[in-house]
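I am attaching a structure below and will ask some questions about it afterwards.
Excluded from the complex is one protein chain; the other protein chains are retained at their positions.
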Amino acid sequence: MTPPIITLTTDFGLQDHYTGTMKGVILSRCPGAPIVDITHHIPPFSLYAGAYAISQAAPFFPPGTIHVVVVDPGVGTARKPLLVEFERQFFIAPDNGVLSLRLSHDAAFTAREITNRQLWLPNPSSTFHGRDIFAPSAAALANGSASPQDLGPLLDRIECLPDLEPIETEPGISQGKILSIDHFGNVITNFRSPAATFSLRIGPHHIRDFRQSFGGAPPDLLFAYLGSSGYLEVARNGRSAAQALGVSPGDAVTLHLHDTIGESRKVLP
Amino acid sequence: MTPPIITLTTDFGLQDHYTGTMKGVILSRCPGAPIVDITHHIPPFSLYAGAYAISQAAPFFPPGTIHVVVVDPGVGTARKPLLVEFERQFFIAPDNGVLSLRLSHDAAFTAREITNRQLWLPNPSSTFHGRDIFAPSAAALANGSASPQDLGPLLDRIECLPDLEPIETEPGISQGKILSIDHFGNVITNFRSPAATFSLRIGPHHIRDFRQSFGGAPPDLLFAYLGSSGYLEVARNGRSAAQALGVSPGDAVTLHLHDTIGESRKVLP
Partner (left out) sequence: MTPPIITLTTDFGLQDHYTGTMKGVILSRCPGAPIVDITHHIPPFSLYAGAYAISQAAPFFPPGTIHVVVVDPGVGTARKPLLVEFERQFFIAPDNGVLSLRLSHDAAFTAREITNRQLWLPNPSSTFHGRDIFAPSAAALANGSASPQDLGPLLDRIECLPDLEPIETEPGISQGKILSIDHFGNVITNFRSPAATFSLRIGPHHIRDFRQSFGGAPPDLLFAYLGSSGYLEVARNGRSAAQALGVSPGDAVTLHLHDTIGESRKVLP
């Protein structure tokens, strides 16, 4: 039987041996496991970026997939290693909120603390739990030698990142944030597409245009569109919107709902 | 039966979830498919760089390989998604010329427009056709559930990039261009190796030395050599030739054929 897919999402970068070494541990204990890199370029210690990446990728993998997410500023401290079962997939990660965007919907999940040291590498280091704890725990699950309950006991609650969802501060106005800026400079907000017409405020910039796709937009135009992420995104055609806006992940975005005649319900300053 | 290899060549970079998500789509629909990254660091929207990369890599893959090339400045516009069969391999790409360096030789190819939406992801986005159209079409071909004709109808012609081949402007003088600059700063031209002795003009620089390999060349010497690409390349030993020349992909290169006594047939300015 082919082992399930194991995905890796980390902030390790690709310059060192770290991701290759994790794969060696997995393949030593689960020969033939298909390993897929989601990304290893999460900005160091950025839980929001890690949460965003895994929340986007995981739904496109088959049931049984084991997602290993190692963005772990607290490695070596008392933060727990987690196993979460959600929508017929497994997630192995530190208990620091990095899974909370994937889990922030209504469906139920089951969480366990990974405590079974017999499944780990002997003498785990205090700085590379990806190699010593997370990879071998994933391999034990993937090769069928351990069931979820073998990894450790159930947990009542897990850590959650704050401020993941926008907040309506007054009627027609919501405060959100930038979840991610992609390789092309597209700016991904945490707003789902509203039913009414709308505009976005990002710093001094006011984005009033909404497009279906990039093609045909003048290169200097900043416009909003419903991104492949399911969120409202801001782009320029063939250029970096993030650079034009001068923004970073985590920055504030305000959404203004408009009347059907195209005027904002609120007078903008 | 093992599925065929699926390769990926994109300008997505590796910082986002995009390539991992495409792999999730492929492996969900074609479990066990061996996926190989050619590169995801094509400069954004650079059709020439994408054309060069896939033309170099494809010949080294076995028959049946499915090459997915997503460099797609026109995503979401009317440009067609393509399936091309050439020399017993498949190429899936937007119809924007990105395949034309691979196809620029004499052998015949067959091209189809990918129109079968039943093979795509439901509700495809207008900005991530790699995930929603190209990956699932490749998976349908790879898992044997669809034949090429199931993907869509034959096309009479496809787009071609201009100026891929050098042009002889006068006897003994040809105008070419820089196809690519690699990680080491080696400069790859679009000249095949001439039978006669030659020199190259790149901006104010005149490269008269020809070497078989890097070893032994003084570190400041700019020299030409027949690269592993099959093209004339310009290098320095252990240093970046591109930096010394101050050039970028697309820049002009002039090739001068010389008489056997080593003089150019034309007096150089």
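Things worth noting here:
Letters A and B name the chains as they come in the text, with residue numbers starting at 1 for each one.
Heads up, the rule we're going with is that contacts are C-beta pairs under 8 Å (C-beta built on N, C-alpha and C of every residue); 3 or more make two chains touch, one makes a residue touch a chain.
Small disclaimer: the values here were computed from a predicted structure and weren't measured.
Residues 11-21, 23-25, 27-28, 31-32, 35, 44-45, 73-77, 125-128, 131-132 of subunit A touch the missing chain (whole complex, contact as defined above).
Mapped onto subunit B, the interface with the missing chain covers residues 2, 5, 7, 9, 14, 34, 36-41, 52-54, 56-58, 60-62, 65, 180, 182-184, 212-216, 225-228, 233, 238.
Everything below uses one rule, namely that only the chains that are shown with their structure count from here on.
The geometric centre of subunit A is 32 Å away from that of subunit B, both derived from CA atoms.
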